[in-house]
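Shown next, in structure tokens, is the structure this report addresses.
What follows is chain A.
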Amino acid sequence: ATPTATPQPTAPPVGETVHVSILNRDMTRDEIVAAIQEEGGLVVANWTYTANDELVNQFQKYVRDSYGVNITLTYEGSQAPSTYLTNLYAAQAAGNPPPYDVMAIEENYWADAVAHNAPEAYLPSGLIPNQALVLDQFQHVPTSIAFQSTAFPGVVYSRARAGWMTKLTDLADPRLRGRITLPLPGDITAGGVLVSLAAELGKDYRDPDQMKEVVDYVVDNLVPNALKLTTDSSEMQQLLRSGAVDAVVFWNSLARLEFLGGNADAGLLISPSGVFAVNGYLWIPKGAPHPVLAQIFINWRLSPEVQLPNDWPIDHGPWSEFHEGFLGPAYVDRIPAWFQADYYTYFPTLDQIQTQFKTLDWEAYNTGVDEWMDYYSERLGL
Partner candidate 1 sequence: MHGLRRLSALSGGLLPSSRLWIVAFLLPAALMAVLFLYYPLIFIVRMSFTEKDTFLSPGGPLYTITNYLDLTGRYAPNILVTIKLAGLATLVDLAFGFPFAYILIRKVRYRDLVRAIMVFPMFGALYIAFGMRFVLLPGGFLTPILQLLGVEGAQVLYGLPSTVFAMAIFTFPFMVMNIGAALSNLDPMLEEAATCLGARPWQTLARVILPLVRSGVIAGCLVCFGWNVGAFAEPLLLGSLEEQRSLAWTLYQRGVVQLDYGLSATMGVVLLALAFSVNYLSLRYSRGGLVE
Partner candidate 2 sequence: MARVRLAGITKHYGTTVAVQDFNLEVVEGEFVTLLGPSGCGKTTILRIIAGLVEPTSGQVYFDGVEITHLSSNARNIGFVFQTPALFPHLSIAQNIAFGPSVKGYPQAEIQARVQRLLAMVDLEGYGDRLPAQLSGGQQQRVSLARVLATDPRVLLFDEPLSALDRNLRETLKYHILELQRKTKKTAIYVTHDQSEAFAISDRIVVINAGRIEQIGTQTEIYLQPQSPFVAEFIGANNSLAGQVLEYSPEEARVAAEGFHLRCRSGLPLAPGEPVLVYIRPENIQLLTDGRSASHRNLWEGTVERVVFEGSAAQVHVNVKGRLFKVEVSGAQRLEVMELGKSPIWLGFDEVTLIPQKSPR
């Protein structure tokens, strides 16, 4: 396939200007090009994507095509998103420029960063016209905007072997002894599952004591069934496929990755008590050294061509990683033909997104999470 569809350049036509709020300036195209040349590259912190090679290539190509400038995109993948924050806070405390220009990580970290006064106010921006494509529910103007809409930690199971599963608490079923995986304590993967479980068990995630009861439930009822505590998706995939386990607790994306990888047996379990979305958000740290490229990147990332990259030379599996549900109506008719038949098995409709996906109170979450997550660690002995 030849990549044809290029996202619209953010640059204004010659002669006109756009307002860039982060710099508090109106910029002409020439000024933008000059700024890009000056900046030369940017660093994006993101831990979710595997297709980042293609993403890097395409963005560099996009900047070259749109502005005639060769830049470098450093795509920082790390296993622990918390490291980003530590590095960021340390740099900011020292008065150094932050090591990243764009943070593309889960909402809870943004909330934590806000508590640390770390994100920059950059929205709305003339460099990010695509902001308009995104539903309001996925925006935290002025500091952040989502690039995912339906990410959530949950259960992916084998339809053939565990087709009877309907809810998270089914993980405690004795039939699953030694046949499930659970996430390691620590980050939002475990946190998100515990919150969903809390809802199923009728507990309030805002209350640390109630969450500890959820932890107790997990440790007493689910952990004995676990073959392995892991946050390693490939390991889970392989275990699931080979039949060594019947269900894994990870992100919803795993189900469609399995499907697109040829395993139609993997099913996604949506708890009857609802879904808490834990989406990835894009924000710019205060003092980011490459603000113009950062915004161009954000705008590019939000474009339908990048959300649903039909024309990139990539496989189906990685394809799905760029798309985590519609961010707004503009994206709906870009579903590729080869996926249309199964799309709504693995992705919700825009309607469902707007009605069934619940938003977490991240402030409350962040206030209590340390306490009950530590309790989880302690109960596990980790």
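Regarding selection, all candidates are chains of the complex that A comes from, given by their letters.
Keep this in mind: a contact is a pair of C-beta atoms (placed from the backbone, for glycine too) under 8 Å apart; a residue touches a chain by one contact, two chains touch by 3 or more; residues count from 1.
Keep in mind that what you see is a predicted model, and the values were worked out from it rather than measured.
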Which one touches chain A in this complex, out of 1 or 2? 1
What does chain A use to touch candidate 1 in their complex? 80, 82-83, 85-86, 89-90, 93, 178, 184-187, 223, 226-229, 232, 235, 238-239, 241-245, 370, 373-374, 377-378, 380-382
